[in-house]
Every structure is written in C-alpha cells, then in structure tokens.
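Apart from one protein chain that is not included, each protein chain of the complex appears where it belongs.
Every chain is named by a letter (A and B) in the order it is written, and numbering of its residues begins at 1.
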Amino acid sequence: MTDAGIETPTARTVGSLRRVFAFEWRLLRAERAWGVVALLALAVGFAAAHGRSWTAFQQRAILDARAEESARLVALARTLDSVSRDTSTVAPWGDPRYPYTAAQVQARRYAILPPAPLAPLAVGQSDLFPSYFRVGLTSRETFLVNDETVNPAHLAAGPFDLSFVVVLLYPLVVLALGYNLLSAEREAGTLPLLLSQPVALRTVLLGKVALRAAAVVAIAVGLTLGGALVAGVSLGAPGALAAAGAWVAITVAYGLFWLALALLVNVYGGSSATNALALVGTWLAFAVLVPALLNLGVTTLHPAPSRVELMQATREASNAASAKGSAALGVYFQDHPELMRGGTPDVGDFATQTVATAEMVTRAVQPVTQRFEVEIDAQQRLVDRWQWLSPALVTQLALTDLAGTETGRYRDFQRQVDRYSDTLRAFYVPRITRRARFGVADVSAVPAFRYAPPRPRQSGMVATVVLLAGAGLLTWVALRRARRVTAAMA
Amino acid sequence: MILRIARKELTEMARDGRLRWATGIVVSLLLAALAAGWTRYRDVQALTVAAQASARQHWLAQPPRNAHAAAHYGVYAFKPALPLSFVDRGVDPYVGVFAWLEAHKQNDFKYRPAQDGSAVERFGTWTAAAVLQLLVPLVIVMAAFPTFAGEREQGTLGQLLAAGVRTRDLLLGKALGIAAALGTLLVPVALLGAVALALGSEVAALGDTWARVGVLALSYLLYFTVFVAVALAVSARARTARGALVGLLAFWSLNAFLVPRGVTDLARRAHPVPSALEVNLAMERALSATGDGSDARALQDSVLRAHHVSTIDSLPFNFRGLTLERGEEHSYHVFDRTYSALDAAFRSQDRVEHALSALSPLVAVRALSMGLAGTDYPQHRHFAEAAERYRRMLVRTMNGAVSSYAPAGPASAMSSDSTLWASIPPFEYDAPTVAWVLGRYGWALGVLALWAAAAGALALLLARGGSPLARERVR
Partner (left out) sequence: MTSILEARRLTKRFGEVVALDDLALSIPAGDVFCLLGANGAGKTTTINLFLGFLAPTAGQALVGGLDVAEHPLETKRHLAYIPETVMLYRHLTSLENLDYFASLATGRAFEEDELRAHLATAGLPEDAMARRVGTHSKGMRQKVGIAIALAKGASALLFDEPTSGLDPKASNEFSGLLAMLRERGAAVLMATHDLFRAKESGTHVGIMRRGRLVQTLGTADIGHVDLERLYLDHMRD
C-alpha cells in the first residue's frame, strides 16, 4: 500500500485542486462542450463585420461632409472675390455679401463628432443620434432629412454588434459550460464515488469552477481581440489600447459573475434541467426584464415632455413675436443697443427681423426646453443609480461608454453644438445688424467647431469591480452551502 | 384516448412548481405590458387629437396676409396612434412624431421618441408583443421538454407503448394538453385586451380594428403552434429530458435573439442606403438646379404669347402664382425621386429579411404583429404620404389664390383672409385596411403555417421511430 508522505492539509487541497482542474479539462474536451464556443466565435465574426461596415459608413459620411464644406467655402471665396470685382452677378437672395445669407447658406459649417477608436465594437446610440450637424444661424437642424438613414425596423430590432454578443450571447455560453457542473456528476452517478475520496466537495467545486473560469477568461480575451481585429479597430490610436483592456476586464468580470451564479444554482441540488431553467430564467430577467421594467419606471417617474408640446409652444411664441412685428424689433435693439447701426432701425430689414424674432421665440420657449433638459437629466440619473440591478445593463452601458456611443456622449455633443451655434450667432449677428458686408477675409474668420471630448468616466473600472465583487460573493455563499451537500442528497 | 392523455398532461403541468411560477410571472408581465401600453396609447391619442385641433386653430386664426405667406406658415401633421399599438409598439419610438407641412419643403417627421429616452430605452420597451414573442415560447419549452424525453427516462414511455397506445394519439394528446394550458392563461388576457379596445376606440374605426385583432390572434396562435410542435419534436428525439431542454433552449435563444438581429444586418448589407448627408446634398443640388433662368423666361414668353399681351402686368391673373406653382412641381419631382428611392431601398431590405424568416418563426410573427398593429414603417410612410398629399393640396390652393390677386395692384391688396384659410379642409387620415396589411404580410402567415406543419410532421416521425429506451442499460 502506498504512503502519500507527510503533507500539510493546504498542500493537499492545492494538489487536489490541480487534479480536479486537469481532469475537468479532459472531461469537458471528451464531452465536446466546445461546440458552443465555436458558435460564439462565428457570432463574434459576424458582429465585428457589422460594426466595421457601420463605422465605415459613418466615417464616409463625415469625410463627405468635410469635403463638401471645404469645396463650398472655396467656391464662396471665389464668388465673393469675383462679385467684389464685378466680374459676376448673383441673385439678391443668394448674395453672400449679406452676412445673413452667407451664414444661412454658403458659409454653413459642420459640427462633427468623430467616432471613438472602439466604435466598431458597440453601435450603441450611434444609429439613432446624428454625429454631424450643419450649423447655420437659427437652429442646428438644417437638414430636410435630419436623422441618419437607417431603416426604423432595424433600429427597433437592435444591432448585431460585439456588445450584443458579450451582453446576451456570451453568458449563455458560460452557462452552457457551467449549468450542470455538479448536477451532471449526480445524474451520472459518479458523485458518491468521488465523495468517498479524501477530498472535500468544496475543493472539487473550486477545481471545476477554476477550469471554467480559465475558459471564461480565455474566451473573453479571444472574443475581444478577435472582434477588434475583424472590426478593424486601430489599437494604435490614442486611448484605444486602454479602452480595449477595460473592455476585456469588463467582459471577464461579467463572465465570472455568470459562472458564480451557475455554481450557486448547482449547489442547491437541483437536476440539470432545473438548473438550466433557473439560469436561463435569471439571464432573461437580467438581460431583458429588469432593463425593460427600469425603463418603464424611469419614464413613469420622469416622463419627458412631449415634443408636440414644445412644437406648439414654439408656434405660439413665433406667432406672438411676428404679431408684435416692429415692436419686437424695437425691444430687441433695446436689449442689444450695441448692435444698432446708426441711430434709427430699418424695420424693413428681413434679416434683422428674423434674428430678432428667433431670439424672442427661443426665450419664450425656454421654460419648455428647460423642462426637457431637467426631465432627461433626471431620467439619466435614475438609470445611473438603478443600473446595478442588472449586470447585463451595467455591462452594456459600460461597453457602449468605452466605445464612445452611449447617450451621454451624444447629449454632450449636442450641448457643444448648441454652444457653437451661440458662438456663430455672436459672430454673425453684429455683422447683420450693422449691415456689414461679408467679405473674403470673413470666410476664414468664421469660427470652426472644435470637439472637446468629455472627461472619461471611470464607469468601466467601477463596473468591473462591482461585477467581480458580485461573483466573489456568490461563490462564497455557494461554497458555504456546499458543506451541507452530500451524495445522499441525490 | 387523446383527451385522456391531454388531461393527464394538464394535471402534471398544473402540479409542476416550476411551471406554475413561470406561467404566473409571464401572465403578470403580459398584463402589466398591456396596461402600460394602453395607458400610453390613450395619452398619445389624446395629445395627438388636441395637437391636431390646435394646429387647425392656428391655421384658421391667421391674420389676413399674403396667401404665399400662409403657405409658408403651414400646418403641422401629427402621427396618430392606432388602437392596436398598445400591443406592439413596432417602430413608433424610431420614427418622428410630427411633420411641418410648409411650402417648398417636404419635411421629414421629426423627433423620434427614442431620442428623448434614456440609455435603457434601446434595451427594449416592454410590450405585450415582446412577452408573446419571447416569453410564452419559453413557457412552452418548459412545459413540453419532458413530454417524451422525460417519460423515456422514467421508463413510462415503454409502458405506454406496450399498452398499445398509438404514437399519433400520444403526440396529439400531449399537444392538446399544452395548448389547453396555454389557452386557459392567454384567452382571458386576450379578452381583457379586447374589452379595453372596445371601450376605448371610436365606433367608426372598430370594424377594421376587429379584423386586425382577429388576424393578430391567428398569427400568435400559429406562432405558438410552431413552438409546441418543435418542442415535441425535440423531446421525441432526445434521449434525456436534460438533452431535450438544452436543445430547445438553444433553439429558443437562436430564434429570439440571434437570428432576428442577424437577419436585419444581412438585409442592410444586401441593400445599403446612402447616408443622410448624401441624400440631403443630392436633394439640395437638384432643388436649386433651376438652371440659368432660361426656363423661367421661356415660360413667361409662352404665357404672354398665349394671352396676347406684352407684359406680365397685363395678364388677367397674377403671374407670380404660376411661377410659384411651377417651382413647387419641380420640387415635387425631386422629393418624389428621393423619398421613393429611400423607400424602395428600405423595402428591399425588408424583403430580404422576410425571405430569411424561414430561419426563424419570430421574424415572421414580428412582421405580422407590427403590420397588424399599424406600427411598421410602411404604414408610417402611408401616413407621411397622406400628409404630403394634403400639403400639396394646400400649397396649390394658396398658389391659386396668389394667381387671383390683381396683377398690378398694390401690395396691400395682395392678401387673403380667413375665408381662404377655412376653404382648406382639416387634415383627415384613414388608416390602411386589414386587406392592405395582409397584402403586404400575408406571406408571413404562410411561413408560420409551413413551420408548424413541418415541425408537426417531424414530431410525428421522431415519436414513431424513437426508441422507448433511455439509453443502453448497464448489463
């Protein structure tokens, strides 16, 4: 009979752990459980290709915009030059020498939101919110077709991007590997023989979990790197590598959370079928139900005022403003005396009147737009607070944040565009009211839009930590409960 | 025989704790979704009706002004909510809520509700359609996965077959049992929804709405049948209950999540659309292509000749009205070309998606559900086109009024008053009939029926040919 030698209990446990780990690897390989991983790889490839083509579409549009703008400005300079030298004529309403016309037609500038390096990995809100605006004088929406041309049915269905694969499909793979980690032994009848060896059930469970955890990490890394490769993410771009690292970290933490959940469910001693149902039910709850219910709650508590209301308020305000007509203009110059040219205002000047009316209308609808901002911010704050109810939601928000395609970034962009619009107005309005001429020199003097990236939120790090903590807690509870499980429980 | 089997299945299901939990949750979610959808529908309907009335008031209350100025003032058109939208919101969060009908421009519908939502909005709004399409199939899977495989494991399948029970009766009995369980849960909820609909809608629209409700019920019925048949087929094939469950869960997740998204992506790739920038720039270029004014001069010359006068002031009508109308017609060509090209691209994408619905019954039922609820994109365009027709009529009337102004009169005489405004009828919209919807989505019913038939045949085949033994027993 053999003698194992003098061994400390800890060394013994570690040895057993290693053995269980190695054995589980052999077992899973023999059971051909890796088919699901292959399917996941296919999904990753598909998703990455989608992200790539979508980002390429966006970048093409941005390039077109820039090209159009520079071509237009060059043409404008040429027109101004030739008109000033009387070598050509223009129709009165198209004359760029009037600052108003230049501002509204020829000298319009684009405000562009550049896609972040990781944008191909998560479509997020980039198919719903525009990433470029052509800014004139009166409002930022100067297009006839304002929103990006995406089939609304596709918006409703949701994009098949890498974040979808990570948030919805990857947990299913993790669950497929872990749902029967204990119940399979019980159902196969090998549990009594296993437990009659001098190894604690906790050790066995830890070994099984450790193997699957290694698989989770490997899959997460492969998924991200493979996805980034196929999606054409340039890891050399500033901040890209850090973002990709954060992406991997969140994915790993998310996967480990689901693995811990699978362990906990197994320890409760149900059959494989019951475990599978419980886990899929939990997945559905976290991935679909909780976010939808949260949405319901958020929109009930802080319903955004209807845009219809805003439109009506605007309509009434502009009615009132134009009814006041010259009175409005008079009030306008009282507020901005520095803008008056000479002493007497020329009431018939359409441009000045329009600008004055626009400002009156903006001021009149200010309360309604203010309410919009307040309610939308309140909604966002609620979501930020209650997102922790669902790991799927936490992960999705963190991933889209890393890719630069989440709501906050677009709203920040819109605020920057509004500020830019104010800057443009500050540039043009004095010229309009003073009847200054718009000249060739002014073309390059028009302020350009400069995008200021918002401060990076550490949402990725917080999400990773919280998910890992959750996984740890679940594992601890499961191992404690494992003490009570014996083979006779079958 | 079949009834007896059905009754036994029903008893077993009623005693299964897991199943009771699941069905309880699903029914509560369904009721909550219907309630939320109903409240939202009523709110939107009230808001839209009030807004449309107020827009009409604004139009009528215009001070006397030049008719063309009135055309510039324009009218707003508000997208109405169709009654069944409380069941399926479809693309409503992703299309604009109102459009400004004004001269010279065919404005798109602005302000998509989803853009005013929070980050959670894109995770999906909670509608009855989502519950019916995603959760009820899961309940079916839960109820049906052990029917054959579980009996096989327990050993009772062999006993049943040895007792002389026909496989076909077994299959039908089990299917009936599951159907009865589903029916007891869903039929009351459906009736509740129907009652709410009856109480809340205008009587005039009711006829068509009931037809839509009927076809919608049929669609979901077919969808559930597909799932029952597939579940029985998988259960008949699997050796263990666990194997049946895993297989069915894989099918469910493919059907519910993977294929629908993948299919839309493939459709987009097959028929790419130009970016909004391209569309807008092309439109602007085409609109401003009035040439060097030679067309306008030619028109002027021909009109002067036709009326045998030498100056436009001598014409019996105001020439400006005619030029305005010509300009509008030019723009109509451009808009029609642009929007119809976009529509055609989207429709081609939809066709690809529909063709691929053979891969997933959810894609078929999703299209049907949205179409019948009136919340699909084609019906949005139907409304948009009706609004556009109204706009063109309004602008033409205004331009006609401009033509009627004395050609050489003072500017102050070139104005109209509220009699002109009132001559434009209020905007009224008739939603498409159920026949229109079926014309576009009838194929989906065929796909679902085919799926159900194929799955049912497969189930029968597998049940007959399957072994009553779980696995080779240890000798």
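Please note the rule applied: a contact is a pair of C-beta atoms (placed from the backbone, for glycine too) under 8 Å apart; a residue touches a chain by one contact, two chains touch by 3 or more.
This structure is a prediction, so every number in the text was calculated from the model and none was measured.
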Contact with the hidden chain (one of A:37, A:83, A:200 or A:320): A:200
Option touching the unshown chain, where A:192, A:447 or A:472 are the choices: A:192
Contact footprint on subunit A, counting only the chain that is left out: 1-4, 7, 12, 15-16, 19-20, 23, 26-27, 30-31, 188-190, 192-200, 486-488
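Throughout what follows, only the chains that are shown with their structure count from here on.
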Footprint of subunit A on subunit B - complex, ascending: 18, 22, 29, 36, 47-48, 51, 54-55, 58, 63, 76, 78, 90-91, 93-98, 105-108, 110-126, 130, 134-135, 138, 142, 145-146, 241-242, 245-246, 249, 253, 257-258, 260-262, 264-265, 267-269, 272-281, 283-284, 342, 346, 349-350, 353, 370, 376-377, 380
Residues on subunit A engaged by subunit B in the complex (per definition of touch): 43, 46, 50, 53, 57-58, 60-61, 64-65, 68, 124-125, 128-130, 132, 141, 143-160, 164, 168-169, 172, 176, 180, 187, 271-274, 276-277, 280-281, 284, 288-289, 291-296, 298-299, 304, 306-309, 311-312, 315-316, 319, 323, 372, 376, 379-380, 382-383, 387, 393, 396-397, 400, 406-408
